[in-house]
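Right after this comes chain A.
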Amino acid sequence: MLQVEHVNQYYGSSHTLRGVSLTVEKGQCMALLGRNGVGKTTLLKCLMGVLPVARGKVSWNGRDITKLKPHQRARAGIAYVPQGREIFARLTVEENLVMGMATLSSREAATISGEVYELFPVLKEMKHRRGGDLSGGQQQQLAIARAMLQKPGLIILDEPTEGIQPSIIKDIGRVIRLLRERGDMGILLCEQYFDFAHELADKFVVMSRGEVVASGDAAEMGEEHVRRHLAV
Partner candidate 1 sequence: ADTIKVGILHSLSGTMAISETSLKDVALMTIEEINARGGVMGKKLEAVVVDPASNWPLFAEKARQLVSKDKVAAVFGCWTSVSRKSVLPVFKETNSLLFYPVQYEGEELEKNVFYTGAAPNQQAIPAVEYLMSKDGGGAKRFVLLGTDYVYPRTTNKILRAFLKSKGVKDSEIQEVYTPFGHADYQTIVANIKKFSAGGKTAVISTINGDSNVPFYKELGNAGLKATDVPVVAFSVGEEELRGVDTKPLLGHLAAWNYFESVKNPTNAAFVKKWKAYAAAKKLPNAATAVTNDPMEATYVGIHMWAQAVEKAKSTDTDKVIAAMAGQTFKAPSGYTLTMDMTNHHLHKPVMIGEIKSDGQFSVVWKTKEPVRAQPWSPFIQGNEGKQKL
Partner candidate 2 sequence: MANLLKTLAALLVLAFASLSAQAAIDPNLLKPLAGDDPDARIEAVARIAALANDDARKVLQALKDDTLYTTPDGGVLVVTDDRGWNPATGATGPLPDGVDGVVVNNRLRGAVDGALSGMALLSPDAGLRRTAAQALLARGVTPEQLPLVAKALAAETDAGIEATLRTAMAVADLQSPDVAVRKAAVIALADTGTASLRPQLQAMLDKNADGSHAEPDGDLRLAAANTLNAIDSRESRAEFVGNLFYGLSLGSVLLLAALGLAITFGLMGIINMAHGELLMIGAYTTYLVQALFRQYFPNALDWYLVAALPCAFFVAFAVGVLLERTVIRWLYGRPLETLLATWGISLILMQSVRTVFGAQNVEVANPSWMAGGVTVMGSLVLPYSRIAIIIFAALVVAAVWLILNKTRLGLFVRAVMQNRRMADCVGVPTSRIDMMTFGLGSGIAGLGGVALSQIGNVGPDLGQAYIVDSFMVVVLGGVGQLAGTVIGALGLGEVNKFLEPVAGAVLGKIAILVFIIIFIQRRPQGMFALKGRSVE
């Protein structure tokens, strides 16, 4: 279970996160919504440890991980699909996938599970191509596949559908639902594509200017006061 309590963060003198709190349970999909530039990515980076938290606490399965390095959080079972894909441009697709299993023992990491290839057949086709040569959407697929291979307890997805063709978005939706239903994994989904988020989420939070301004169960997501925070 991920627990975020009163997290604050600054870029220089600008206060980007102002006491953000949220909780993601196992088997639950939490949608993180908000307009452009409100601090969603920043929050996710803080959760992953890419950015330091100025004040506040992040704990995972009851353990305080606020001060841990990203790789320690990865080892603790948190996987991350960043905005902008961040694949290893000069490694082959296959090597990129193997990197997803960096936290596993080398025996477990010896083979890439067929599951991801089934989900993203293009990755199998392009196994030997360099990651950086892929098209934008292919890279996004690679980034998601990489995170799945980590067998995480929590998966953090920053706009995973960006640049992906509709049919695969649907597939990704199916996967997320599947993962959620397996019940051993928490999902934190930051998404602009409202309908997509709406369909998958159990709960949601909406951010505005670095603060959580609304939250609740998926059912309340379509309500006006929520929509208002997303409108321009």
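Here is how the candidates were picked: all candidates are chains of the complex that A comes from, given by their letters.
Going forward, a contact is a pair of C-beta atoms (placed from the backbone, for glycine too) under 8 Å apart; a residue touches a chain by one contact, two chains touch by 3 or more; residues count from 1.
Just so you know, these numbers come straight off a predicted model, no measurement behind them.
Engineer: Name the candidate, out of 1 or 2, that touches chain A somewhere in the complex.
Structural biologist: Result for chain A: touching candidate is 2.
Engineer: Residues of chain A touching candidate 2 in their complex?
Structural biologist: 48-50, 69-71, 74-75, 79-80, 82, 86-91, 95, 98-100, 102-103, 106, 109, 130-133, 146, 150
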